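Excluded from the complex is one protein chain; the other protein chains are retained at their positions.
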(Lines give C-alpha, C1' and ligand atoms only; values in the text may rest on other atoms or scores of the structure.)
Protein backbone atom coordinates (compact mmCIF):
# COMPACT_ATOMS: atom_id res chain seq x y z
CA UNK A 1 0.00 0.00 0.00
CA UNK A 2 0.94 3.63 -0.16
CA UNK A 3 -0.89 6.16 1.97
CA UNK A 4 0.56 8.15 4.85
CA UNK A 5 2.60 10.29 2.49
CA UNK A 6 4.17 7.17 0.96
CA UNK A 7 4.54 6.83 -2.83
CA UNK A 8 2.79 4.52 -5.28
CA UNK A 9 4.96 1.54 -6.13
CA UNK A 10 4.99 -1.11 -8.83
CA UNK A 11 2.56 -3.25 -6.88
CA UNK A 12 0.08 -0.38 -6.96
CA UNK A 13 0.50 -0.06 -10.74
CA UNK A 14 -0.16 -3.75 -11.07
CA UNK A 15 -3.27 -3.53 -8.87
CA UNK A 16 -4.39 -0.58 -10.96
CA UNK A 17 -4.21 -2.55 -14.19
CA UNK A 18 -6.02 -5.47 -12.57
CA UNK A 19 -8.73 -3.19 -11.20
CA UNK A 20 -9.28 -1.64 -14.64
CA UNK A 21 -9.56 -5.12 -16.13
CA UNK A 22 -12.14 -6.04 -13.54
CA UNK A 23 -14.09 -2.80 -13.92
CA UNK A 24 -14.13 -3.02 -17.70
CA UNK A 25 -15.28 -6.64 -17.59
CA UNK A 26 -18.07 -5.67 -15.19
CA UNK A 27 -19.17 -2.66 -17.22
CA UNK A 28 -18.43 -3.95 -20.71
CA UNK A 29 -22.08 -3.92 -21.77
CA UNK A 30 -22.59 -0.40 -20.47
CA UNK A 31 -19.55 0.97 -22.32
CA UNK A 32 -20.63 -0.77 -25.49
CA UNK A 33 -24.18 0.57 -25.16
CA UNK A 34 -22.79 4.12 -24.93
CA UNK A 35 -20.75 3.43 -28.09
CA UNK A 36 -23.73 1.89 -29.85
CA UNK A 37 -25.65 5.13 -29.43
CA UNK A 38 -23.03 7.38 -31.02
CA UNK A 39 -20.35 5.06 -32.43
CA UNK A 40 -19.93 1.53 -33.65
CA UNK A 41 -20.86 -0.29 -30.47
CA UNK A 42 -17.58 -1.95 -29.57
CA UNK A 43 -15.92 0.17 -26.90
CA UNK A 44 -16.60 -2.27 -24.06
CA UNK A 45 -15.44 -5.26 -26.11
CA UNK A 46 -12.37 -3.39 -27.32
CA UNK A 47 -11.21 -2.49 -23.83
CA UNK A 48 -12.13 -5.87 -22.39
CA UNK A 49 -10.07 -7.60 -25.05
CA UNK A 50 -7.19 -5.26 -24.28
CA UNK A 51 -7.27 -5.56 -20.50
CA UNK A 52 -7.79 -9.31 -20.48
CA UNK A 53 -4.61 -9.48 -22.56
CA UNK A 54 -2.95 -7.18 -20.04
CA UNK A 55 -3.85 -9.61 -17.24
CA UNK A 56 -2.17 -12.41 -19.15
CA UNK A 57 0.98 -10.39 -19.73
CA UNK A 58 1.18 -9.23 -16.13
CA UNK A 59 1.67 -12.83 -15.03
CA UNK A 60 5.03 -13.00 -16.72
CA UNK A 61 6.22 -9.59 -15.50
CA UNK A 62 8.92 -9.82 -12.83
CA UNK A 63 7.83 -9.43 -9.20
CA UNK A 64 9.47 -6.14 -8.33
CA UNK A 65 8.72 -4.34 -11.59
CA UNK A 66 8.65 -0.54 -11.32
CA UNK A 67 5.47 1.49 -11.95
CA UNK A 68 7.02 2.53 -15.28
CA UNK A 69 7.55 -1.09 -16.33
CA UNK A 70 3.95 -1.99 -15.50
CA UNK A 71 2.60 1.03 -17.36
CA UNK A 72 4.73 0.17 -20.38
CA UNK A 73 3.41 -3.37 -20.47
CA UNK A 74 -0.15 -2.05 -20.33
CA UNK A 75 0.67 0.36 -23.16
CA UNK A 76 2.14 -2.12 -25.60
CA UNK A 77 -0.56 -4.67 -24.88
CA UNK A 78 -3.39 -2.19 -25.50
CA UNK A 79 -1.75 -0.97 -28.71
CA UNK A 80 -1.57 -4.51 -30.02
CA UNK A 81 -4.93 -5.83 -28.95
CA UNK A 82 -7.66 -3.17 -28.69
CA UNK A 83 -8.34 -2.71 -32.42
CA UNK A 84 -10.27 0.57 -32.11
CA UNK A 85 -9.42 4.23 -31.62
CA UNK A 86 -9.07 3.65 -27.89
CA UNK A 87 -6.12 1.29 -28.59
CA UNK A 88 -3.65 3.86 -29.91
CA UNK A 89 -5.14 6.52 -27.61
CA UNK A 90 -4.91 4.65 -24.29
CA UNK A 91 -1.81 2.87 -25.55
CA UNK A 92 -0.06 6.16 -26.14
CA UNK A 93 -1.35 7.48 -22.81
CA UNK A 94 0.15 4.58 -20.85
CA UNK A 95 3.35 4.74 -22.92
CA UNK A 96 3.90 8.43 -22.18
CA UNK A 97 2.96 7.77 -18.57
CA UNK A 98 5.59 5.05 -18.35
CA UNK A 99 8.21 7.37 -19.81
CA UNK A 100 7.26 10.03 -17.23
CA UNK A 101 7.47 7.47 -14.45
CA UNK A 102 10.94 6.54 -15.65
CA UNK A 103 13.04 4.28 -13.41
CA UNK A 104 11.37 5.47 -10.21
CA UNK A 105 10.58 2.74 -7.67
CA UNK A 106 7.66 4.73 -6.40
CA UNK A 107 5.70 7.81 -7.36
CA UNK A 108 5.07 10.67 -4.97
CA UNK A 109 2.28 13.19 -5.59
CA UNK A 110 4.41 15.38 -7.83
CA UNK A 111 5.56 12.42 -9.92
CA UNK A 112 2.01 11.14 -10.10
CA UNK A 113 0.79 14.47 -11.47
CA UNK A 114 3.59 14.33 -14.03
CA UNK A 115 2.55 10.82 -15.00
CA UNK A 116 -1.13 11.73 -15.37
CA UNK A 117 -0.25 14.86 -17.33
CA UNK A 118 1.98 12.87 -19.67
CA UNK A 119 -0.85 10.40 -20.27
CA UNK A 120 -3.28 13.19 -21.16
CA UNK A 121 -0.71 14.89 -23.38
CA UNK A 122 -0.14 11.60 -25.18
CA UNK A 123 -3.85 11.31 -25.95
CA UNK A 124 -3.99 14.86 -27.23
CA UNK A 125 -0.89 14.36 -29.37
CA UNK A 126 -2.32 11.18 -30.84
CA UNK A 127 -5.92 12.22 -31.39
CA UNK A 128 -5.65 16.01 -31.74
CA UNK A 129 -8.92 16.51 -29.89
CA UNK A 130 -9.53 19.72 -28.01
CA UNK A 131 -11.43 20.15 -24.80
CA UNK A 132 -15.14 20.09 -25.63
CA UNK A 133 -14.77 17.81 -28.68
CA UNK A 134 -16.72 15.12 -26.77
CA UNK A 135 -13.87 12.66 -26.35
CA UNK A 136 -11.91 11.06 -23.53
CA UNK A 137 -9.93 14.31 -23.38
CA UNK A 138 -12.96 15.86 -21.71
CA UNK A 139 -12.42 13.47 -18.80
CA UNK A 140 -8.61 13.55 -18.79
CA UNK A 141 -8.06 17.28 -18.80
CA UNK A 142 -10.22 18.13 -15.79
CA UNK A 143 -8.68 15.10 -14.06
CA UNK A 144 -5.15 16.36 -14.62
CA UNK A 145 -6.10 19.86 -13.50
CA UNK A 146 -7.72 18.54 -10.33
CA UNK A 147 -4.75 16.26 -9.65
CA UNK A 148 -2.33 19.17 -9.90
CA UNK A 149 -4.35 21.14 -7.37
CA UNK A 150 -4.88 18.29 -4.89
CA UNK A 151 -1.72 18.61 -2.82
CA UNK A 152 0.92 16.17 -1.60
CA UNK A 153 -1.05 13.07 -0.80
CA UNK A 154 -1.16 10.54 -3.63
CA UNK A 155 -4.52 9.18 -2.52
CA UNK A 156 -5.98 12.65 -2.51
CA UNK A 157 -4.47 13.27 -5.93
CA UNK A 158 -6.02 10.13 -7.37
CA UNK A 159 -9.35 10.76 -5.73
CA UNK A 160 -9.49 14.30 -7.08
CA UNK A 161 -8.55 13.06 -10.55
CA UNK A 162 -11.24 10.37 -10.50
CA UNK A 163 -13.96 12.73 -9.34
CA UNK A 164 -13.05 15.32 -11.94
CA UNK A 165 -13.01 12.67 -14.67
CA UNK A 166 -16.44 11.48 -13.63
CA UNK A 167 -17.79 15.01 -13.78
CA UNK A 168 -16.05 15.56 -17.12
CA UNK A 169 -17.59 12.40 -18.56
CA UNK A 170 -21.06 13.48 -17.47
CA UNK A 171 -20.44 16.89 -18.99
CA UNK A 172 -19.88 15.38 -22.45
CA UNK A 173 -23.59 14.59 -22.73
CA UNK A 174 -24.83 17.88 -24.19
CA UNK A 175 -21.87 18.22 -26.55
CA UNK A 176 -21.58 17.80 -30.32
CA UNK A 177 -18.59 15.63 -31.24
CA UNK A 178 -15.77 16.97 -33.38
CA UNK A 179 -13.49 13.92 -33.29
CA UNK A 180 -14.05 10.18 -33.58
CA UNK A 181 -17.04 8.34 -34.97
CA UNK A 182 -19.58 10.40 -33.04
CA UNK A 183 -18.60 13.39 -35.19
CA UNK A 184 -20.59 11.78 -38.03
CA UNK A 185 -23.77 12.31 -36.01
CA UNK A 186 -23.73 16.09 -35.74
CA UNK A 187 -26.44 17.28 -33.36
CA UNK A 188 -27.72 13.73 -33.01
CA UNK A 189 -24.84 13.02 -30.63
CA UNK A 190 -26.33 15.44 -28.10
CA UNK A 191 -27.83 13.77 -25.05
CA UNK A 192 -25.38 10.87 -25.18
CA UNK A 193 -22.29 10.42 -23.04
CA UNK A 194 -18.99 9.83 -24.80
CA UNK A 195 -17.94 6.21 -24.17
CA UNK A 196 -14.22 7.01 -23.98
CA UNK A 197 -14.77 9.69 -21.35
CA UNK A 198 -16.68 7.13 -19.31
CA UNK A 199 -13.94 4.50 -19.57
CA UNK A 200 -11.41 7.16 -18.57
CA UNK A 201 -13.42 7.89 -15.44
CA UNK A 202 -13.55 4.16 -14.73
CA UNK A 203 -9.75 3.89 -15.06
CA UNK A 204 -9.02 6.84 -12.78
CA UNK A 205 -11.51 5.69 -10.15
CA UNK A 206 -9.80 2.29 -10.24
CA UNK A 207 -6.44 3.98 -9.65
CA UNK A 208 -7.80 5.68 -6.55
CA UNK A 209 -9.56 2.58 -5.29
CA UNK A 210 -6.37 0.49 -5.15
CA UNK A 211 -4.05 3.20 -3.81
CA UNK B 1 -25.33 -3.17 -100.48
CA UNK B 2 -26.15 0.45 -100.61
CA UNK B 3 -24.20 2.79 -102.91
CA UNK B 4 -25.57 4.61 -105.95
CA UNK B 5 -27.52 7.04 -103.80
CA UNK B 6 -29.21 4.12 -102.00
CA UNK B 7 -29.61 4.10 -98.21
CA UNK B 8 -27.99 1.90 -95.60
CA UNK B 9 -30.31 -0.88 -94.54
CA UNK B 10 -30.49 -3.31 -91.65
CA UNK B 11 -28.17 -5.73 -93.41
CA UNK B 12 -25.53 -2.98 -93.50
CA UNK B 13 -25.94 -2.36 -89.78
CA UNK B 14 -25.48 -6.06 -89.17
CA UNK B 15 -22.36 -6.16 -91.38
CA UNK B 16 -21.09 -3.13 -89.50
CA UNK B 17 -21.40 -4.84 -86.12
CA UNK B 18 -19.74 -7.97 -87.51
CA UNK B 19 -16.91 -5.92 -89.02
CA UNK B 20 -16.28 -4.17 -85.72
CA UNK B 21 -16.20 -7.53 -83.96
CA UNK B 22 -13.64 -8.79 -86.47
CA UNK B 23 -11.55 -5.62 -86.32
CA UNK B 24 -11.53 -5.55 -82.53
CA UNK B 25 -10.57 -9.23 -82.35
CA UNK B 26 -7.70 -8.59 -84.81
CA UNK B 27 -6.47 -5.50 -83.02
CA UNK B 28 -7.28 -6.47 -79.45
CA UNK B 29 -3.65 -6.55 -78.36
CA UNK B 30 -2.95 -3.17 -79.92
CA UNK B 31 -5.91 -1.51 -78.19
CA UNK B 32 -4.93 -3.06 -74.90
CA UNK B 33 -1.33 -1.95 -75.30
CA UNK B 34 -2.53 1.64 -75.81
CA UNK B 35 -4.60 1.30 -72.62
CA UNK B 36 -1.70 -0.25 -70.73
CA UNK B 37 0.37 2.85 -71.38
CA UNK B 38 -2.13 5.35 -69.99
CA UNK B 39 -4.92 3.27 -68.43
CA UNK B 40 -5.52 -0.13 -66.94
CA UNK B 41 -4.70 -2.23 -69.97
CA UNK B 42 -8.05 -3.78 -70.76
CA UNK B 43 -9.60 -1.77 -73.59
CA UNK B 44 -9.06 -4.46 -76.22
CA UNK B 45 -10.36 -7.21 -73.96
CA UNK B 46 -13.34 -5.11 -72.92
CA UNK B 47 -14.44 -4.42 -76.48
CA UNK B 48 -13.68 -7.93 -77.65
CA UNK B 49 -15.84 -9.35 -74.87
CA UNK B 50 -18.59 -6.94 -75.84
CA UNK B 51 -18.52 -7.52 -79.58
CA UNK B 52 -18.19 -11.29 -79.33
CA UNK B 53 -21.37 -11.14 -77.26
CA UNK B 54 -22.92 -8.95 -79.96
CA UNK B 55 -22.12 -11.63 -82.55
CA UNK B 56 -23.95 -14.20 -80.47
CA UNK B 57 -26.99 -11.95 -80.03
CA UNK B 58 -27.13 -11.07 -83.73
CA UNK B 59 -27.82 -14.71 -84.56
CA UNK B 60 -31.18 -14.57 -82.87
CA UNK B 61 -32.18 -11.22 -84.36
CA UNK B 62 -34.90 -11.52 -87.01
CA UNK B 63 -33.78 -11.43 -90.64
CA UNK B 64 -35.25 -8.14 -91.79
CA UNK B 65 -34.41 -6.13 -88.66
CA UNK B 66 -34.12 -2.38 -89.21
CA UNK B 67 -30.84 -0.48 -88.71
CA UNK B 68 -32.33 0.89 -85.49
CA UNK B 69 -33.07 -2.61 -84.18
CA UNK B 70 -29.52 -3.76 -84.91
CA UNK B 71 -28.02 -0.67 -83.27
CA UNK B 72 -30.20 -1.19 -80.20
CA UNK B 73 -29.06 -4.78 -79.84
CA UNK B 74 -25.44 -3.66 -80.06
CA UNK B 75 -26.14 -1.01 -77.43
CA UNK B 76 -27.75 -3.22 -74.83
CA UNK B 77 -25.17 -5.94 -75.32
CA UNK B 78 -22.22 -3.58 -74.88
CA UNK B 79 -23.80 -2.04 -71.78
CA UNK B 80 -24.17 -5.47 -70.20
CA UNK B 81 -20.88 -7.03 -71.15
CA UNK B 82 -18.02 -4.55 -71.59
CA UNK B 83 -17.31 -3.84 -67.91
CA UNK B 84 -15.22 -0.69 -68.47
CA UNK B 85 -15.89 2.97 -69.22
CA UNK B 86 -16.26 2.12 -72.89
CA UNK B 87 -19.32 -0.02 -72.04
CA UNK B 88 -21.66 2.76 -70.93
CA UNK B 89 -20.04 5.15 -73.41
CA UNK B 90 -20.35 3.06 -76.58
CA UNK B 91 -23.54 1.53 -75.22
CA UNK B 92 -25.11 4.95 -74.88
CA UNK B 93 -23.75 5.95 -78.30
CA UNK B 94 -25.39 3.00 -80.03
CA UNK B 95 -28.57 3.48 -78.01
CA UNK B 96 -28.93 7.12 -79.03
CA UNK B 97 -28.02 6.14 -82.59
CA UNK B 98 -30.79 3.56 -82.61
CA UNK B 99 -33.28 6.11 -81.34
CA UNK B 100 -32.20 8.52 -84.10
CA UNK B 101 -32.55 5.77 -86.70
CA UNK B 102 -36.05 5.12 -85.45
CA UNK B 103 -38.23 2.81 -87.51
CA UNK B 104 -36.52 3.65 -90.78
CA UNK B 105 -35.86 0.70 -93.09
CA UNK B 106 -32.84 2.44 -94.51
CA UNK B 107 -30.72 5.49 -93.76
CA UNK B 108 -29.93 8.13 -96.35
CA UNK B 109 -27.03 10.53 -95.90
CA UNK B 110 -29.04 13.00 -93.85
CA UNK B 111 -30.35 10.28 -91.56
CA UNK B 112 -26.86 8.83 -91.26
CA UNK B 113 -25.48 12.17 -90.13
CA UNK B 114 -28.29 12.37 -87.59
CA UNK B 115 -27.44 8.89 -86.34
CA UNK B 116 -23.72 9.63 -86.01
CA UNK B 117 -24.44 12.94 -84.31
CA UNK B 118 -26.78 11.24 -81.85
CA UNK B 119 -24.07 8.69 -81.05
CA UNK B 120 -21.53 11.41 -80.35
CA UNK B 121 -24.00 13.40 -78.29
CA UNK B 122 -24.75 10.28 -76.26
CA UNK B 123 -21.07 9.86 -75.43
CA UNK B 124 -20.75 13.50 -74.44
CA UNK B 125 -23.88 13.32 -72.28
CA UNK B 126 -22.61 10.18 -70.57
CA UNK B 127 -18.96 11.08 -70.09
CA UNK B 128 -19.05 14.88 -70.01
CA UNK B 129 -15.76 15.07 -71.86
CA UNK B 130 -14.97 18.10 -73.98
CA UNK B 131 -13.03 18.17 -77.21
CA UNK B 132 -9.34 18.00 -76.35
CA UNK B 133 -9.83 15.98 -73.15
CA UNK B 134 -8.01 13.06 -74.83
CA UNK B 135 -10.99 10.73 -75.07
CA UNK B 136 -13.02 9.03 -77.77
CA UNK B 137 -14.85 12.35 -78.18
CA UNK B 138 -11.72 13.61 -79.96
CA UNK B 139 -12.37 11.04 -82.69
CA UNK B 140 -16.18 11.31 -82.71
CA UNK B 141 -16.53 15.06 -83.00
CA UNK B 142 -14.33 15.57 -86.06
CA UNK B 143 -16.02 12.51 -87.55
CA UNK B 144 -19.47 13.99 -87.11
CA UNK B 145 -18.34 17.34 -88.49
CA UNK B 146 -16.78 15.69 -91.55
CA UNK B 147 -19.85 13.52 -92.07
CA UNK B 148 -22.13 16.57 -92.05
CA UNK B 149 -20.00 18.24 -94.73
CA UNK B 150 -19.61 15.19 -96.97
CA UNK B 151 -22.73 15.51 -99.09
CA UNK B 152 -25.47 13.13 -100.10
CA UNK B 153 -23.69 9.88 -100.65
CA UNK B 154 -23.72 7.56 -97.67
CA UNK B 155 -20.43 5.94 -98.62
CA UNK B 156 -18.80 9.34 -98.90
CA UNK B 157 -20.28 10.30 -95.53
CA UNK B 158 -18.88 7.20 -93.85
CA UNK B 159 -15.51 7.53 -95.53
CA UNK B 160 -15.22 11.14 -94.44
CA UNK B 161 -16.22 10.22 -90.90
CA UNK B 162 -13.70 7.39 -90.72
CA UNK B 163 -10.84 9.51 -92.06
CA UNK B 164 -11.63 12.33 -89.66
CA UNK B 165 -11.82 9.90 -86.74
CA UNK B 166 -8.44 8.45 -87.66
CA UNK B 167 -6.92 11.92 -87.77
CA UNK B 168 -8.66 12.79 -84.51
CA UNK B 169 -7.28 9.69 -82.82
CA UNK B 170 -3.74 10.50 -83.95
CA UNK B 171 -4.20 14.04 -82.70
CA UNK B 172 -4.84 12.82 -79.15
CA UNK B 173 -1.19 11.87 -78.78
CA UNK B 174 0.23 15.19 -77.56
CA UNK B 175 -2.71 15.87 -75.26
CA UNK B 176 -3.05 15.74 -71.48
CA UNK B 177 -6.15 13.80 -70.42
CA UNK B 178 -8.90 15.45 -68.38
CA UNK B 179 -11.32 12.51 -68.24
CA UNK B 180 -10.96 8.79 -67.69
CA UNK B 181 -8.07 6.91 -66.14
CA UNK B 182 -5.43 8.68 -68.21
CA UNK B 183 -6.26 11.86 -66.31
CA UNK B 184 -4.35 10.38 -63.35
CA UNK B 185 -1.15 10.58 -65.39
CA UNK B 186 -1.00 14.34 -65.94
CA UNK B 187 1.78 15.20 -68.38
CA UNK B 188 2.87 11.58 -68.47
CA UNK B 189 -0.04 10.84 -70.80
CA UNK B 190 1.57 12.98 -73.48
CA UNK B 191 3.00 11.02 -76.38
CA UNK B 192 0.41 8.27 -76.07
CA UNK B 193 -2.70 7.82 -78.17
CA UNK B 194 -6.03 7.52 -76.38
CA UNK B 195 -7.25 3.92 -76.74
CA UNK B 196 -10.92 4.90 -77.03
CA UNK B 197 -10.25 7.34 -79.84
CA UNK B 198 -8.45 4.55 -81.69
CA UNK B 199 -11.32 2.09 -81.24
CA UNK B 200 -13.72 4.77 -82.45
CA UNK B 201 -11.66 5.17 -85.61
CA UNK B 202 -11.72 1.40 -86.03
CA UNK B 203 -15.51 1.36 -85.71
CA UNK B 204 -16.11 4.15 -88.19
CA UNK B 205 -13.64 2.68 -90.70
CA UNK B 206 -15.53 -0.60 -90.39
CA UNK B 207 -18.80 1.21 -91.11
CA UNK B 208 -17.34 2.60 -94.34
CA UNK B 209 -15.77 -0.68 -95.36
CA UNK B 210 -19.04 -2.60 -95.33
CA UNK B 211 -21.23 0.13 -96.92
CA UNK C 1 -38.09 6.48 -43.68
CA UNK C 2 -34.84 4.71 -44.43
CA UNK C 3 -32.78 5.52 -47.47
CA UNK C 4 -30.74 2.64 -48.89
CA UNK C 5 -27.16 2.68 -50.16
CA UNK C 6 -25.59 1.06 -53.20
CA UNK C 7 -21.81 0.79 -53.37
CA UNK C 8 -20.52 0.48 -56.94
CA UNK C 9 -16.89 -0.47 -57.29
CA UNK C 10 -14.60 -2.08 -59.83
CA UNK C 11 -13.65 -4.53 -57.11
CA UNK C 12 -16.03 -6.94 -55.46
CA UNK C 13 -13.88 -6.93 -52.33
CA UNK C 14 -13.86 -3.16 -52.15
CA UNK C 15 -17.63 -2.89 -52.46
CA UNK C 16 -18.20 -5.57 -49.83
CA UNK C 17 -15.62 -4.01 -47.54
CA UNK C 18 -17.26 -0.60 -47.77
CA UNK C 19 -20.61 -2.18 -46.91
CA UNK C 20 -19.03 -3.99 -43.95
CA UNK C 21 -17.43 -0.77 -42.71
CA UNK C 22 -20.56 1.34 -43.06
CA UNK C 23 -22.81 -1.35 -41.56
CA UNK C 24 -21.00 -1.04 -38.24
CA UNK C 25 -22.57 2.33 -37.61
CA UNK C 26 -25.83 1.85 -39.48
CA UNK C 27 -27.91 -1.03 -38.21
CA UNK C 28 -31.12 -1.41 -40.16
CA UNK C 29 -29.98 0.42 -43.27
CA UNK C 30 -30.08 -1.46 -46.59
CA UNK C 31 -26.44 -1.46 -47.71
CA UNK C 32 -25.82 -3.26 -50.99
CA UNK C 33 -22.53 -4.01 -52.73
CA UNK C 34 -22.25 -4.08 -56.52
CA UNK C 35 -18.56 -4.66 -57.11
CA UNK C 36 -16.65 -6.30 -59.92
CA UNK C 37 -17.81 -7.80 -63.17
CA UNK C 38 -20.44 -10.51 -63.50
CA UNK C 39 -17.75 -13.15 -63.09
CA UNK C 40 -16.02 -11.43 -60.16
CA UNK C 41 -13.26 -9.80 -62.21
CA UNK C 42 -12.16 -6.18 -62.00
CA UNK C 43 -14.66 -3.87 -63.69
CA UNK C 44 -18.25 -2.83 -63.21
CA UNK C 45 -21.34 -4.84 -64.02
CA UNK C 46 -24.44 -3.10 -65.35
CA UNK C 47 -26.58 -6.07 -64.36
CA UNK C 48 -25.26 -6.14 -60.78
CA UNK C 49 -25.87 -2.41 -60.49
CA UNK C 50 -29.43 -2.69 -61.82
CA UNK C 51 -30.15 -5.52 -59.38
CA UNK C 52 -28.46 -3.64 -56.55
CA UNK C 53 -30.54 -0.53 -57.12
CA UNK C 54 -33.71 -2.58 -56.81
CA UNK C 55 -32.42 -4.35 -53.71
CA UNK C 56 -31.36 -1.14 -51.94
CA UNK C 57 -34.60 0.70 -52.60
CA UNK C 58 -37.12 0.12 -49.85
CA UNK C 59 -39.28 2.95 -51.13
CA UNK C 60 -37.42 5.92 -49.66
CA UNK C 61 -34.73 6.08 -52.29
CA UNK C 62 -31.12 5.05 -52.85
CA UNK C 63 -27.84 6.89 -52.67
CA UNK C 64 -25.11 5.46 -54.89
CA UNK C 65 -21.42 5.63 -54.03
CA UNK C 66 -18.87 4.98 -56.82
CA UNK C 67 -15.12 4.44 -56.94
CA UNK C 68 -14.05 5.74 -60.38
CA UNK C 69 -15.58 7.64 -63.27
CA UNK C 70 -16.52 4.50 -65.15
CA UNK C 71 -18.48 3.27 -62.13
CA UNK C 72 -20.38 6.56 -62.19
CA UNK C 73 -21.15 6.06 -65.89
CA UNK C 74 -22.35 2.51 -65.28
CA UNK C 75 -24.55 3.72 -62.44
CA UNK C 76 -26.00 6.54 -64.54
CA UNK C 77 -26.81 4.09 -67.32
CA UNK C 78 -28.46 1.72 -64.85
CA UNK C 79 -30.52 4.53 -63.31
CA UNK C 80 -32.00 5.21 -66.74
CA UNK C 81 -33.61 1.77 -66.72
CA UNK C 82 -34.57 1.79 -63.01
CA UNK C 83 -38.19 1.69 -61.88
CA UNK C 84 -38.01 4.91 -59.93
CA UNK C 85 -35.04 6.92 -61.21
CA UNK C 86 -36.33 10.04 -59.47
CA UNK C 87 -35.46 8.61 -56.08
CA UNK C 88 -31.90 7.54 -56.91
CA UNK C 89 -28.95 9.88 -56.44
CA UNK C 90 -25.25 9.44 -57.17
CA UNK C 91 -23.21 11.01 -54.38
CA UNK C 92 -20.32 13.30 -55.20
CA UNK C 93 -18.18 11.74 -52.50
CA UNK C 94 -15.30 9.35 -51.93
CA UNK C 95 -16.63 5.80 -51.91
CA UNK C 96 -15.61 4.59 -48.44
CA UNK C 97 -15.78 7.79 -46.41
CA UNK C 98 -18.93 8.91 -48.23
CA UNK C 99 -20.62 5.59 -47.56
CA UNK C 100 -19.95 5.76 -43.82
CA UNK C 101 -21.29 9.31 -43.58
CA UNK C 102 -24.31 8.48 -45.73
CA UNK C 103 -25.06 5.29 -43.79
CA UNK C 104 -25.00 7.10 -40.45
CA UNK C 105 -27.37 9.74 -41.80
CA UNK C 106 -29.69 7.10 -43.24
CA UNK C 107 -29.66 5.17 -39.97
CA UNK C 108 -30.93 8.30 -38.22
CA UNK C 109 -33.82 8.66 -40.62
CA UNK C 110 -32.43 11.36 -42.88
CA UNK C 111 -34.21 12.11 -46.16
CA UNK C 112 -32.74 11.27 -49.56
CA UNK C 113 -31.40 14.80 -50.00
CA UNK C 114 -29.95 14.80 -46.50
CA UNK C 115 -28.19 11.48 -47.07
CA UNK C 116 -26.67 12.75 -50.32
CA UNK C 117 -25.54 15.89 -48.52
CA UNK C 118 -24.04 13.83 -45.67
CA UNK C 119 -22.02 11.78 -48.16
CA UNK C 120 -20.80 14.97 -49.79
CA UNK C 121 -19.36 16.30 -46.54
CA UNK C 122 -17.05 13.30 -46.18
CA UNK C 123 -13.60 13.78 -47.52
CA UNK C 124 -11.43 11.25 -45.77
CA UNK C 125 -7.80 11.53 -44.86
CA UNK C 126 -5.67 12.18 -41.83
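Which chain is which? They are A, B and C, in the order written, and residues in each are numbered from 1.
Here is the rule we go by: a contact is a pair of C-beta atoms (placed from the backbone, for glycine too) under 8 Å apart; a residue touches a chain by one contact, two chains touch by 3 or more.
Here the structure is a predicted model, which means the values were calculated and not measured.
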Considering the entire complex, write down the shown chains that touch the omitted one. A, B, C
With the full complex in mind, choose from A:69, A:85, A:185 or A:203 the residue touching the hidden chain. A:85
Of the residues B:33, B:55, B:156 or B:185, which one touches the chain left out of the display? B:185
Chain not shown: contacting residue from C:18, C:49, C:62 or C:78: C:18
Subunit C residues touching the chain left out here are 9-18, 20-21, 24, 35, 42, 66-68, 72, 90-98, 100, 120, 122-126
Against the chain that's been left off, what residues of subunit B make contact? List them. 39-42, 181, 184-185, 188
Provide the residue numbers of subunit A that touch the chain removed from this figure. 40, 42, 46, 79-80, 83-85, 87-89, 91-92, 126-127, 179-181
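Methods note: only the chains that are shown with their structure count from here on.
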Per-chain CA centroid nearest to the all-protein CA mean: C
Interchain centroid distance [CA atoms averaged], subunit A/subunit C, Å: 38
Could you check subunit A for residues that touch two or more other chains and list them? none
What are the residue numbers in subunit C that touch two or more other chains? none
